[in-house]
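Reading through the structure tokens given below for one structure.
Below is a slice of the complex: some chains, not all, each in place.
Naming follows writing order (A and B), and every chain is counted from residue 1.
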Amino acid sequence: MFFASDNWAGVHPRIAGNLTRHSAGFASAYGSSDLDRQVEQTFSEIFEREVAVFFVATGTAANSLSMAAVARPGGVAFCHREAHMIADEGGAPEYLTGGGRLCPVDGPLGRMDPAALEHEIGRYPPEFVHSGQPAAISITQTTEIGTVYQLADIAAVSQVARKHGLPLHMDGARFANGLVALDTSPAEMTWKQGVDIVSFGGTKNGCWCAEAVVFMDPKKAQAFPFIRKRAAQLFSKSRFIAAQFEAYFEDGLWLETARHANAMAARLADHIRASSKTRLGWEPQANEVFPIMPLSVVEVLKAQGAAFYPWHPPHGFAGEIGEDETLCRFVTSFATSADEVDRLGDLIA
Amino acid sequence: MFFASDNWAGVHPRIAGNLTRHSAGFASAYGSSDLDRQVEQTFSEIFEREVAVFFVATGTAANSLSMAAVARPGGVAFCHREAHMIADEGGAPEYLTGGGRLCPVDGPLGRMDPAALEHEIGRYPPEFVHSGQPAAISITQTTEIGTVYQLADIAAVSQVARKHGLPLHMDGARFANGLVALDTSPAEMTWKQGVDIVSFGGTKNGCWCAEAVVFMDPKKAQAFPFIRKRAAQLFSKSRFIAAQFEAYFEDGLWLETARHANAMAARLADHIRASSKTRLGWEPQANEVFPIMPLSVVEVLKAQGAAFYPWHPPHGFAGEIGEDETLCRFVTSFATSADEVDRLGDLIA
């Protein structure tokens, strides 16, 4: 019963198989192989436009280098108060932008509130050197607490970005989970709403290490080969990242694994709702479930070997958590089985 | 006939197999899994002392973060004029140290000359803020031009390092090739000669992505978990790096693949020597061969699909290269076959 994180899962058999299939032979290094080129082409097909794709080692690298690509002197990137960039990247965005700042923005259920965003941007008046200057806006889809920006939500943030002439970045560590939750297309979820750069994650959804920075406009990516190399993020045997993405996209595997993960989360949510002892902190929309549970249940689950984390109530959380209760996070993945979920459900009930 | 670089090779079957074997199941992330711990232990056994091991994504990252670990304000690292850090890392060491400098040091055949090293360090007198201050010395084993520091050579550099109170780093992107060339032990080639930090590379010797920073003294590594995370180099599914190293070390696979690569280079050198048209720029000592060849031969080889690069004559090169000749680099790897070498040999003869 592994619900600690979707990065505790392994590698999908079809992806592992493709790695093995490509393991023999020779190919040119540093992203110049045929397979690299072909997978880049696949990205363009998926996004329904010519995009520029750069593989990097981690989601933190994808986010941080996206920020580096749009950095300005004294620059400030605006993201949700609980965004991964702020809470979980060990200062990498600040470091890799050469000292940029991340400005936390409020918003309920993990999503930036456009009005709060406007308010924070307002702290950095144009041309006022003392405050520094806005440089970027970043949203996380799926959010850190398993909620999803609706297309209109993205458009609303995008409107603020456009008004202030700021690039809009999407941290898509769980891109696929959000995509299938919305039942929309990558194009719709990104550039059609005004997203400029995407951190496109495959690791949490069945790859072992497959992250990419995707520029919707390749012209904006001209400096990025140097930015990536300078950050020591250019793989020599890059084609093995490409090999993962090749299998990931083939026959829609990535959508299938994301749908499975989301379905497992929904199944778990049903168990939470069904139990008289537990309740949902909020409705899950993708592959994360945040129940409020009595400490006694937590202890039972731990004793039975279930892996999951307690969680801080997010900004704007209006629910009540009793003294003998706690909020927890359960994450499902391509590798989560219905059996496993039901066993957990039985323990909760 | 792929001799462009050892990073054009794929993945050794036993390493690919081990990746697949570990692909199922769940394990804790970010380097905390049992497999991660176990492979760290293997490193300690191999180095015959307790070492601290940190996986990173690329050799450039290993080098740059090693430098970051010992950085000083206004700090200068001394390395050979042709070192990978200077010539091929896109400014990553400077960037990831927050602006450190790399000082090129002369020396014949790819190895720093201790007297030249002393001379360069002398440009940075103690306590003289205007020049900046020495921060580290780095040697490359195997060097960029396929030569090897003898143990006494390492000790001589180390003596300079100790005299000035500087940490000694070894860029071991081709650690195994140098090791088997010297027929010595990792302990002898490193800390017993005074090496403090090693960039330990597996990628060029059969892994697809397996690089590690190894601190000979774990106490010196206390800040490194933060340094690595801040540089976006902490893999979530770290255990798949561990899985590569597990297979790499098992039953001495790494030494076997390195010996094979070196043997293929020696075989190629024999062909070069045997041909009346070509000669060696210098004696190869590991898995790289640098012949001087007539342009006509180069054209034939290219026409037959051989992949290799022309090369700049290294510092201190005393040979002569005619107007219709060129110096070239041929790199062998675990994946190079004797057949392939002989086919090339036939074309040269």
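Note that in this section contacts are C-beta pairs under 8 Å (C-beta built on N, C-alpha and C of every residue); 3 or more make two chains touch, one makes a residue touch a chain.
Just so it is clear, the model here is predicted, and its values are computed rather than measured.
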| item | value |
| --- | --- |
| Full complex stoichiometry in copies [only 2 chains shown in place] | 4 |
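The definition used in the following text is that only the chains that are shown with their structure count from here on.
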| item | value |
| --- | --- |
| Whole-Å gap between the CA centroids of chain A and chain B | 34 |
| Contacting residues of chain B [partner chain A, same complex] | 2, 4-5, 7-13, 16-17, 19-20, 22-29, 56-61, 64-65, 89-92, 95-96, 203-204, 208-209, 226, 229-237, 240, 307, 335 |
